[in-house]
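First up is the structure itself, then whatever we jot down about it.
A single protein chain has been omitted; all remaining protein chains appear in their positions.
And now, chain A:
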Amino acid sequence: MIGCKRSRLLHNSRWYSISHLSVQDRIEEKRRAALVGGGQKRIDAQHKRGKLTARERIDLLMDPESFVEYDMFVEHRCADFGMEADHNKYPGDSVVTGQGRINGRLAYVFSQDFTVFGGSLSGAHAQKICKIMDQAMMVGAPVIGLNDSGGARIQEGVESLAGYADIFLRNVMASGVVPQISLIMGPCAGGAVYSPALTDFTFMVKDTSYLFITGPDVVKSVTNEDVTQEELGGARTHTAVSGVAHRAFENDVDALLNLRNFFNFLPLSNKDPAPVTECHDPSDRLVPGLDTLVPFESTKAYDMLDIIHGIVDERDFFEIMPNYAKNIVVGFARMNGRTVGIVGNQPKVASGCLDINSSVKGARFVRFCDAFNIPIITFVDVPGFLPGTAQEYGGIIRHGAKLLFAFAEATVPKITVITRKAYGGAYDVMSSKHLRGDVNYAWPSAEVAVMGAKGAVQIIFRGKENQAEAEAEYVETFANPFPAAVRGFVDDIIQPSTTRKRICRDLEVLASKKQTNPWKKHANIPL
């Protein structure tokens, strides 16, 4: 640690004197105190819960010996309820902050220390977080929050609330400037939940982390619902039901090691291009399995992940929200070493239709990629938007518009592959040529049409006989890629096995793409 090295330097200098010695002792003592946080007993209790301490987490997340800590001497300033007593002061208070390297790349991190006042947020705690966020934005490096906090420091009252708001403001200011990642590793309740909610990605640790506005006790007293912590705000709930969290990991160690891997996909800031790593997978590799993947019967399902795994580098795909709105697949991968964002309809789930949840999931992902210069590759097999009162009453119109908005405003390289169905408005939405798609391909199995043959024939030939014949004619005319190809709405019809090769080549060309939207204060996405 840099701090330690400096203290040794002072020690050996020639200005050495008795008076300095006592300061020196105090420095050493404070540092020692800071390193044990709330003390060994609380550390043991933390371990017993199956959780690591704030510092252990940082050690695991960052490259060895790369972490530089800030504000180790900061203490809380509360003078009420006996808080001013010396034994209630902990150097560094209830959070560890600083910067370090992940696989050699700079990242800022704060790690809440549950062993100090349950990781509760004091004014000082918030100030420490704000400091690193400000610097992260200035130098252009991501902010990672390791959340493990019981909530507001109640003894501090409004000071603590102000602290939250200061963090929220910075979350908002940093949004789209540097990537922000939250890893929930313990409780995160009340107002505190809004910081993770404002960040780009929220990950959780299974069984030991919770996110909720109010805990089970308050829920019981207000709505008389009986619910456990896990059911109300556990990792399963938020990754599969609410869509608040993007992914969950087995335990602290697993989560932090996975976070290191995830970080490799991200650019450091909105001024950085998508990172390029060394790649062993040939960019011109053919994927013969794709030629037989799409079934002959257009009603039969297949797994979109088979296409994605086949095309990306080394079958390495980091899926975002794998258990939520599974009818759309989103996530990060690499093509010839360069990070790309992948969006694909999933025919295996609900026929790959777009509904409220999948539209919102897709839209947020597309906007992240666009904000951080990550090219977007879209695989289309979509029968349309999901009909019905549940969807209409839920506002599928304005939610579906989010995905449309996101694809339309995105100025990063956009490559689209229509693997099978591209029906109706959903065709337009899925990064079509009309929404400034840079390269749009169709596989021979593609069908670009207003709707399926049966529905179309019932409208065009209403009341007429020979419906079956008309249907066959409609299929002949529209259930193929030609209508779109002759109009230039797809740039080429390609053999599926060549898809990887084509995309890698296009990405190289599009790396220098420059496109800007008209000046505006900000756009007004239909929220």
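Keep this in mind: contacts are C-beta pairs under 8 Å (C-beta built on N, C-alpha and C of every residue); 3 or more make two chains touch, one makes a residue touch a chain; residues count from 1.
Note that contacts and distances are computed from a predicted model.
> What is the protein name, per UniProt, of the chain that does not appear here: "Propionyl-CoA carboxylase alpha chain, mitochondrial", "hydroxymethylglutaryl-CoA lyase", "Phosphatidate cytidylyltransferase" or "Adenosylhomocysteinase"?
Of the names offered in "Propionyl-CoA carboxylase alpha chain, mitochondrial", "hydroxymethylglutaryl-CoA lyase", "Phosphatidate cytidylyltransferase" or "Adenosylhomocysteinase", the absent chain's UniProt record gives "Propionyl-CoA carboxylase alpha chain, mitochondrial".
> With respect to the chain omitted from the figure, which of A:Ser22, A:Asn103, A:Thr223 or A:Thr411 is a touching residue?
A:Asn103
> Could you tell which one of A:Gly123, A:Gly163 or A:Pro275 touches the chain left off the display?
A:Pro275
> On chain A, where is the contact patch with the chain that was removed from view?
Residues 47, 49-52, 56, 59-60, 64, 103-105, 207-208, 249-254, 257-258, 260-262, 264, 275-282, 287-293, 295-296, 303, 306, 309-310, 313-315 of chain A touch the chain that is not shown.
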